[in-house]
Structures are given as structure tokens and as C-alpha cells.
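One protein chain omitted, others in place.
Here is subunit A:
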């Protein structure tokens, strides 16, 4: 049985239940039960109409729960009328589900968890493992999030930017655990792109595909990080790059630039270079200028300093860096790199060691320590 196919049906099944009048939290539980049931039953007895099967089972599950509640609460008016199975839901329903799960009243971690469960169809256990928290903690986080959004109206229009931020978070912090969160983020963004025509959705999808394409080349067999310039470009996934570039070009042609399209454009220029030396750094600096204009993020200006260092030489990069606050994350690492390019190996080695102390994760710490060691061994 194709689990991804099954999970692709999750949002539309959930949307049908909600549209029939089920409250969001109960409907979501019922859909999870139906998914579990499908995994159990389908291998031996595959349904002819998978979605219809899921809707029927989930709706029955929902009614059972409501009946049990109603018996307790003497509230029986809702359950007497079982609506006929509705037509396939409009794309709008799936879209509203994305908005609901990424609603601004949720914290980012709650929005991420709820999106993965209600839209992605992952189980609480899978999500808990992916984020390395106890299952009970994740269950609580999800049920609190569901209570929050249950109070919202399902038909309220949302802001697509909030959805994109949640999907970006899933992708960017998606390299741990047994569930491949990066692949899951791509699947969810692809699904979103199918129901909404928006250049930034396309931009984010392109960005994800272009970065995902480099994944195999990004770590050495011993688990250490391989920087972009040293990656074996033969191991980049050319199909994924091709798709990302095509999606990006179509988005850019619509002339409604946004930060994800600009980031994707930078990733595409890297992907486009047959060797690191052939990278079009001048164009990359221009894209960073666009990006800085769009976001005004200090991280963007830090990355821009690296690009300037490549386009106009390390001295120019160091000058660009000098204008930035040196408490920025990775400021020291960038300084180390630019000093090395400038030939000042002693300063570079000292700064690499200092940057390693400040590294936000073990992989970067290991990489920066190795850089320091490499230069110290040469001197």
C-alpha cells in the first residue's frame, strides 16, 4: 500500500467532514482513526474508491464519538441526520485547512505539529519522534492547537504567508528522526501549489526542490558537513534541480517577486554552475540585494557579505561584513572564511576556532573545528 497516496487524501477527507458540520477537533481525530484503519485493512482488501472509503469510515467514527458524547450530554439533534456523501471537495476546502493549521493564533511549534497531523496525515508518534519529544508531549501540543483552531470559523480567508512560514520551518528543521520532514514539507508544498495559484508558493516549492537536490552531497560518509564549494556536483539530483528551476522561472515570469522566489533564484544560480569556480557571484549579489530589499533581514546581509567576497574579492566582503553587528549568528564563521580567502591564515584559524564555540549545532561545530585544524596543520 502506498502510504504517501493515503496521506495525500488526508486534507480533503478532513475538509469533507468539517464541511458536513463536524467540529474540527473531532473530525481530525476521526480521520486519524480512519487512516490507521486503512493501513490495517487495505493491504488485504484494497477499496475501489480510497477517498470514499476514508470519508465513510471517518464519518462513522465521528458519529460514534458524537453519539457517545450525546448520550452523556443528552444532545441528540446533530446526529439524527446523516448527510449523503458529498461531491469531491473544492480545492478551497483543502486550502482553508492549510490556513486553519497555520493560523496566527497558534505558536509556530503548534502550527507545525497540527499541519503535519491534520494536513500531512502523520501520526502523533511520528511527529513526536521527528522532533525528539515524548509522544505525550506532542499529543498535548496537538490537542491544545486543535482546541485553539476549533474556535475559529472554517470559512475565514487566511494569509498564505503564514502557511509558507510553517512549511518552511518543517523543511528547514527537517533532517532528524525517521520521518523525512524535508520530503514531507515538499509534498505538502506541492499539494498547496496544486490548490492555490501564487508565485510565492511556487517560489518556496522551487527553493525546497533546489536545496533537497543537494542533500546527498551535503554530508560526507562520516557525517561531517561538506560546504557547497566542495560538494560533488555529480551527486546533485538533476531531476529535482530541473523541476525547481522550471517552477521558479514560471513564477518569476509573473513579476510578483517575493522572498522565497529570490532565495530560490540564488539556489538556482548555485545549481546552475557546473563547478564552484563558475558560479555567477555577481548575479547572486544582485539577488541578495533584492532579498535585503524584501526582508531587511541581517542574516541576508551576512550571506550577501559572503557573496560580495566571491564577486569582488575578500577585502570587499570584509568591508561589507564590518557594517554588520558582530553578534549575529555565524558572523565569526563568515569572518574566518573571508580572512582565509584573503590569505590571513592565522586570523582565520583563530576565528574558526572561536566560531566553533558559538556554533548552533554539532555538525557546524565539527566543520568549523576541522577548518581551524586544517589551517593550524598548514602553518
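The rule we apply is simple: contacts are C-beta pairs under 8 Å (C-beta built on N, C-alpha and C of every residue); 3 or more make two chains touch, one makes a residue touch a chain; residues count from 1.
Here, contacts and distances are computed from a predicted model.
Considering only "Antibiotic biosynthesis regulator FhaB", "Fe-S cluster assembly protein SufD", "Peptide/nickel transport system permease protein" or "YCII-related domain-containing protein", the record for the omitted chain gives "YCII-related domain-containing protein", by its UniProt protein name. When the whole complex is considered, the residue among A:47, A:298, A:313 or A:366 that touches the unshown chain is A:366. Listed residues A:222, A:255 or A:278: the one in touch with the omitted chain is A:222. Counting the whole complex, the residues of subunit A in touch with the unshown chain are 222-224, 349, 352-353, 356-358, 360, 362, 366, 369-370, 372-374, 376-377.
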